[in-house]
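On to chain A.
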Amino acid sequence: MRVALFVTCLADHYFAEAAADTVRLLRHLGCDVAFPADQTCCGQPAYNAGRHQEARRMARHALDVFGGAPADPTAADAVVVPSGSCATMVKKFYPRLLAGGADTSAPAALADRTFDLAEFIVHRLGVTKLGDGLAGRRVAVHQGCHALRELRLETEPAVLLEGAGAEVVPWEAEEECCGFGGLFSVKMTAVSAAMADRKLDTLPEVDWVVSGDGGCVLHLDGRNRARGTGVEFVHLATALWRGVAGDARVPADVARPAGVR
Partner candidate 1 sequence: MARVVRATASRPRLPHPGALAAAASTDDAVDAFVKRFTSSGGEVATADSERPPDDWLTDFLRGLDPEVVGVAVGPDVPRELSPGLPEVAAAHAGAGISLAWAAVADTGSLVLPSTGTRAVQLLPPVHVVWVPSGQVFARLEDALRELEPELPATVGLHSGPSKSADIGRTVVTGVHGPGRCVAVLS
Partner candidate 2 sequence: MHTGMKDYPSRSREIIRGDPGVREAVTGATIAFDRKRLQGYAEVDAEAWRRWAEGVKSHTLTHLDDYLAEAEARLEANGAEVHWAADAAEARRIVTGLADRYSVTSVVKGKSMVTEEIDLNPALEAEGIEVYETDLGEYILQLLEEPPSHILGPAIHKSLQQVQELFADRLGLEPDGDPDTLASAARQVLRDAFIRADMGITGGNFLVAETGTVALIENEGNIRLTTSLPRVHVAVVGIEKLIPRMTDLAGFLQLTARAATGQPIGCFVSLVQGPATHPDDDGPEAVHVVLVDNGRTDVLAHEHAWEALRCLRCGACLNACPVYRQTGGHAYGHVYSGPIGSVLDPGLVGLHEAMPLPFASSLCGACEDACPVRIPIPELLLEWRREAQEEGLTPWRERAALKGLAGVATRPGLYRVVGKIGSRLGGTGMARALPMLGEWAADRALPKPSRRTFRELWREGIE
């Protein structure tokens, strides 16, 4: 299986090691991973702000980079995105944004072969068992809203974490929005922080909070550190790679996304 990694701007700059773990994980699962060098941002910040023109330009750029014609022998079989929100942008919002344009089949085709990381492993590769490297570890899952409600990935991250040996602890506010919402967290910062507080206040006793959405983690962990709640946030890709490789093969500073102390 040839996979093109759409790393996303956030993971490129803030979760570089988690992105690298995505590559390790995919290779471990037998994928041939390519990284198209001209990729940039999916355009979601502009789309969510209502700047459709700019979002459209960025969407077209992504189509140029990832949208290789199906007949192209070098084209990847799948595009994998280690971010539920950016995957949703490609899968759900590109077709909407580019509807009425010259070519609507290209966005639809890209949408069809683009996957969120957990979605790809469970549904495209059909894998749910990843090892037992997380045995004895208690984790809570924060599922990003786009992955949850647009892609309907309700159980996939938990299934994979359990398949890597972890104990997934139920969380009262598990399905509630953390309050990030991109621009929302900048414009309505008090409400956004209060939403993060609700998540943190209801958090059960766990070793890690795991999420496949970097944006949510930046915001939640930012609030976590400002309050001194002292919870450790781990990107889903890193957690799953640990499940495969165990602690020994992962250098200490790799195990957590940058910025988490």
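On how the list was made: all candidates are chains of the complex that A comes from, given by their letters.
The criterion applied here is as follows: a residue touches a chain if its C-beta (ideal position, glycine included) is under 8 Å from a C-beta of that chain, and two chains touch if they have at least 3 such contacts; residues count from 1.
Everything numeric here is computed off the predicted structure, so don't read it as measured data.
For chain A, the touching candidate in this complex, among 1 or 2, is 2. Interface of chain A with candidate 2 (complex): residues 7, 9, 11-17, 19-20, 23-24, 35, 37-41, 43, 45-55, 57-58, 60-61, 145-146, 148-150, 175-177, 179-181, 183-196, 198, 218-219, 221-226, 257-259.
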